[in-house]
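Only one protein chain is missing from this complex, and each of the others stays in its spot.
Going by the order they are written in, the chains are A and B; count residues from 1 in each one.
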Amino acid sequence: MSTQPTPTGLAPAPAGFDAPTPAAAPARRASRPWLLRGLPWLTTLGILVLWELIARAGWLPPEVPSISAIGAALVELAPTAGFVHALMATLEQVAVGLAGGVVAGLVLGVALGAVPLLYRLVHYPLDFLRFVPAVVFLPLMLLLLGATPRVSTLLGMVGALWPMLFQTFYGVSGINDVLRDSARVFGLRAHQRLGHVVLPAVAPFVATGVRLAASHVLVVVVAVEIIASVRGIGADIAVYASNAVYPSMYALVFVVGVLGVLANVGLLAIERRVLRWHISYREEAR
Amino acid sequence: MLTVEHLRKSYRSAGSELEVLRDISFTVNAGEFVTIVGPSGAGKTTLLRCLSGLLPSSGGKVVLTETGKVIQSPPPEVACVFQDYSRSLMPWSKVGRNVAIPLKNKIRDRAARRAAVRKALEEVGLDGFDDSYPWQLSGGMQQRVAIARAIAYRPEFLIMDEPFASVDAQTRADLEDLVLRVRHDAGLTIVLVTHDIDEAVYLGDRVIVMSGRPTTVLRTLDVDLPRPRSQVTTKALPRFTELRTEVLTLISGAKTGAAR
Partner (left out) sequence: MTSMVRPRRARRRFAVWLVSLVVPVAALLTWWFASLGSTSPFWPSLRSILVSFQQLWLFSRFASDVLPSVGRMLLGYCMAVVLGVALGVLFGRLPLLHRAFDPALQFCRALPATALVPVSIVLLGIGDLPKIVLTAFVTVFPVLLNTIDGVRAVDRELEDAARSYRLTRAQRVLHVQLPAAAPNILAGMRIALTVAFVMMVVTELVAATNGIGFVTLQAQQSFEVSQMWAGMLLLGILGVLFNGAFVLVERRLLRWYTKDRES
């Protein structure tokens, strides 16, 4: 659970001069950095072009439209009120679910990390519940609340809670005694210890927790929208799918994918900026 | 016999070129123990990686004289012992397997392989440890495993890259004597790189003193100390002190020379 998705980016530079570097002719050398930097985008473009060509040649089943058709559907959909409302609905469910889960996870994580007895008392139930995916509770929620956005928001909270809670807990319970003792020796007051010792030590864990929580919420919210037709992008995907409007279906899947990338890469970028000072991020930047 | 002829190596990094080895030539005779010393930062590890065929050179060549074979990739006649035993042994495999895996292509028969492993572990004083994991052993014992792995491979040449740099002084002395004994028993030819001048003089038949980067051979010294050597008596000989001082002077000179 504590595994962090690895950041996107360049291959780490070979350590020191001692690393073997393939010899290359001087003429090729000049063109290489440009080619290297462009390579990921060239291949991605290549994949899309290949898709387009295969679709044009008629080798794909009718359920898979060409990239240009999907792009056109996206352009056409984007300004419509229906799309904007669906997007807003999904974003709202995700945002509220994430906020609720993050706050709850933080509070509980700090409490469990700071009070060992509390952790002792509840760790069995927690270890059970954390492995029950939020969508398992969906039938009950539908029964209690009906197919409303409250269901997706609530289950999104549950999805966000666990990574947040456990990351915070690892962070707080991992603050090493030396650090805490030295803060005490220097006569820092309780609130100073919180500001100077606890928060900085826990911050990277919290950041990872938020990132994991965001992608969990997205998965849960989209699932609930699809299954229960709760207003949002997920429901629209399901509608387009059952009405055989395939280009629009893929266009919306792409939109959800972009949200996923933003939740991952976007949050990681913010995290790196905010936590620049932190040693593990400094090492990464080296 | 191993001949190094005008070996050069440079690295490119971020557009600039870094010359590490500049024209290195020497020979290693069959059965000889050659030690290489140089100031820190000299391309000693680079040199050994070129010798063992792990790294392509930028010019010159390394030749196995008997067969006339030019070393371009790791040859079957050479085995290596690396500096950091904790990184060169496989922590997920037991000691016996660590020694056995390199033999897979050399000794096909399973029973024969097991016998070879047992013999090699015996030779380094680790009999009975084949069922332990490397991390259950002390640093000195782990490096013995690495040595056992090398001799089980039955090479003609043993190449050692600062093999005792990360163990304590007493263990280091023990391992030095172990290498001398193993070399005597197996008739190995050894090239050993070290930054420890005492060690270079104590172990070697010949000491090659290197300059700082870009590295050249400063001088080759014959070590005319009697064998078998002993930590107590050999190191107490006036001749030992003389040789040591000579190497030290060369290296200090190399350092100031490099700084200029």
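Here is the rule we go by: contacts are C-beta pairs under 8 Å (C-beta built on N, C-alpha and C of every residue); 3 or more make two chains touch, one makes a residue touch a chain.
Given the structure is predicted, the values throughout are model-derived calculations rather than measurements.
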{"item": "Touch partners, limited to displayed chains, of the chain removed from view", "value": "A, B"}
{"item": "Residue of A:96, A:112, A:230 or A:259 touching the missing chain in the full complex", "value": "A:259"}
{"item": "Hidden-chain contact residue, picked from the options B:30, B:70 or B:90", "value": "B:90"}
{"item": "Which residue of B:21, B:34, B:47 or B:80 touches the chain not shown here", "value": "B:80"}
{"item": "Touching residues on chain B - with respect to the absent chain", "value": "49, 52-54, 74, 76, 78-80, 82-84, 87-93, 101-102, 104-105, 133-136, 149, 153"}
{"item": "Chain A residues that touch the omitted chain in the full complex", "value": "1, 3, 5-6, 8, 11, 19, 36, 39-44, 47, 61, 63-64, 117, 120-125, 127-129, 131-133, 135-140, 142-144, 215, 218-220, 222-223, 226-227, 233-234, 237-238, 240-242, 244, 246, 249-250, 252-253, 256-257, 259-261, 263-265"}
